[in-house]
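Every protein chain but one is kept in place in this view of the complex.
Moving on to chain A:
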Amino acid sequence: MKRTNKHSVLSDILLIIVLISVVFPFLWVLLSSFKNEADIINYPPKLFASHYTFSNYTDIWKTIPMTRYIINTVIYAVGVCAISVTFDSFTGYALARMRFRGRTFFYYVIMVTMFIPFAITMIPLFMELSKFGMINTYAGLIIPHATTAFGIFMMRSFFVGLPEDLAEAARLDGLNEFQIYFRIMLPLAKPQLITLTIFSLMGSWNDLLYPMLMTTDQSMRTLAAGLALIGGQHITYYGPVMAGTIISMLPLFVIYMFAQKYFIQGSAMSGMKE
C-alpha cells in the first residue's frame, strides 16, 4: 500500500513512539529476568546482556513462598471477580430497569463513592476489619471488594440501553423477572461481563496496597504484595524480582489474549429495529 499522506506518516511515528514507551519497561523486565545480577545493575545500563540464565526463575521459588502467593492471589482475584461481577450486574440491572423508590438516589450515592480515594477509606477499613478479626483472612480480602461502583456504573449503562420491548416480549413468553434477567438480559451482556471480568481480575491481581495492608502474615500475602516486600532491609536482588514479576504477569496476559475480541463487541441491538 502506498502512503503519501503526511498526516498518516506523522501519526505512525507518534504511534511508534507511544508503543516503544509502553513496551520498553516490559521488555526491560523480561530481558532482566534472564540476566545475572551484575548485568542488571551494570552502569551505564545495557538492554542486552552478554549471556542469559534461568537461575532467577529457580531462585525466586527458593527466596519466597511463590506457590503460596500464587494460590492466595488466585483465591483473592477470582473470589473478588466472581462475587463483584455477579453483584455489579445484579445492581446495575436493578438500577437500570426496575422501578423502586429511591432508585436515582441510590445510584448517585454509589457513583459518589467512585470519587473517594482509597487513601481516605484505607485506615477506617483496616480498623473495621481488624475489629471483626478479618485481618489475614480471605474473607477480609474479598468481602470489602464484593461490589464496585465502576462495575455497577458499567453494567447499568449497558442495561439502560436495552429496549423495553425485549423484556415485555419475554414477559408474554411467560418469563418472570429473574428469568428475564438470566435468560434474556445476561446473555446479551456477555461482552460487558467479560470486559468487567478482565478489569476486575486485573485490578485484584495487580492490587498492591490493599492486600499488603490487610495481610501481615507471610502465608496470606498475594503475589504483588509478596514481590514488593521481597527486598531485604539493606540489599535487593533484582533478578528474582523481575522473574517473579514476569510469572505474575503471565496468567493475565493469556486471559486477555483469549478474551480481547469481546472488548469491542456489542451485539445486543441486532434483533431489534434501531
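Operating definition for what follows: contacts are C-beta pairs under 8 Å (C-beta built on N, C-alpha and C of every residue); 3 or more make two chains touch, one makes a residue touch a chain; residues count from 1.
Heads up, the rule we're going with is that contacts and distances are computed from a predicted model.
Trainee: Unshown chain, UniProt name, "ABC transporter ATP-binding protein", "Protein-export membrane protein SecF", "3-isopropylmalate dehydratase small subunit" or "Phosphonate C-P lyase system protein PhnK"?
Mentor: "ABC transporter ATP-binding protein"
Trainee: Among the options A:L188, A:A225 or A:M242, which residue touches the chain absent from this view?
Mentor: Answering carefully, the residue with contact to the hidden chain is A:L188.
Trainee: In the full complex, which of A:V74, A:A169 or A:A259 touches the chain missing from this view?
Mentor: A:A169
Trainee: If the missing chain were put back, which residues of chain A would it touch?
Mentor: So the residues of chain A touching the missing chain come out as 163, 165-166, 168-175, 179, 184, 187-188, 190, 267-273.
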